[in-house]
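Okay, structure first, notes after.
Missing here is one protein chain; the remaining ones are kept as they sit in the complex.
== subunit A ==
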Amino acid sequence: MDLRAGDSWGMLACLCTVLWHLPAVPALNRTGDPGPGPSIQKTYDLTRYLEHQLRSLAGTYLNYLGPPFNEPDFNPPRLGAESLPRATVNLEVWRSLNDKLRLTQNYEAYSHLLCYLRGLNRQAATAELRRSLAHFCTSLQGLLGSIAGVMAALGYPLPQPLPGTEPAWAPGPAHSDFLQKMDDFWLLKELQTWLWRSAKDFNRLKKKIQPPAAAVTLRLEAHGF
């Protein structure tokens, strides 16, 4: 998929691509219908895999950005990057999220993050970085598809982007080089945090939807001496 240089055009194209590819995924789940349980487990596993992949990707990318971004103590104030989906949430609010909202928030977050990542990929200097980023984008697309599959299995509608609310990434040509790097830094940070949060989100979903599995396991244990 060849994305254009202009940011807002690229964003729109990106969103379209993501949404159009999705309907293909839920169709795979029709046979036997074991319920949403296995898909939730698969989604959970994907978040773990992505988190692992991100660790090495982020390390490489931050080194490419250079100091201070690759310093472990780097602790900048959160300025700019306002449009990034934030994983942070009040503890009680998070706990009381209903399943639909929980899934929707995850889906929307990764849709936005994927778009931003694709933007990053276009700017990346070295071929190796572009390759790693492209690989990660593919995996992230897989996660999105997996979440969509869970939502479909549970009967929840996929969030549709409202016209005119595409994420505005680079605010304009006045964006300095340093500020651009700051945005990249926060993008990677938010991605990492979202992947941690998603693991917890899907754990919670797993527990709520899958209690029968536990009973089966117990019975086997009793007979096995």
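What to note about this one:
Just so we're on the same page, a contact is a pair of C-beta atoms (placed from the backbone, for glycine too) under 8 Å apart; a residue touches a chain by one contact, two chains touch by 3 or more; residues count from 1.
Please note the rule applied: contacts and distances are computed from a predicted model.
Taken from the listed names "AP complex subunit sigma", "Ciliary neurotrophic factor receptor subunit alpha", "SERTA domain containing 1" or "Dynein axonemal intermediate chain 1", the protein name that UniProt assigns to the chain not shown is "Ciliary neurotrophic factor receptor subunit alpha".
Residue A:94 is the one among A:49, A:94 or A:156 that touches the chain missing from this view. In the full complex, subunit A makes contact with the omitted chain through residues 48, 51, 73, 75, 77-78, 86-91, 94-95, 186, 189-190, 193-194, 196-197, 199-200, 203-204, 207, 225.
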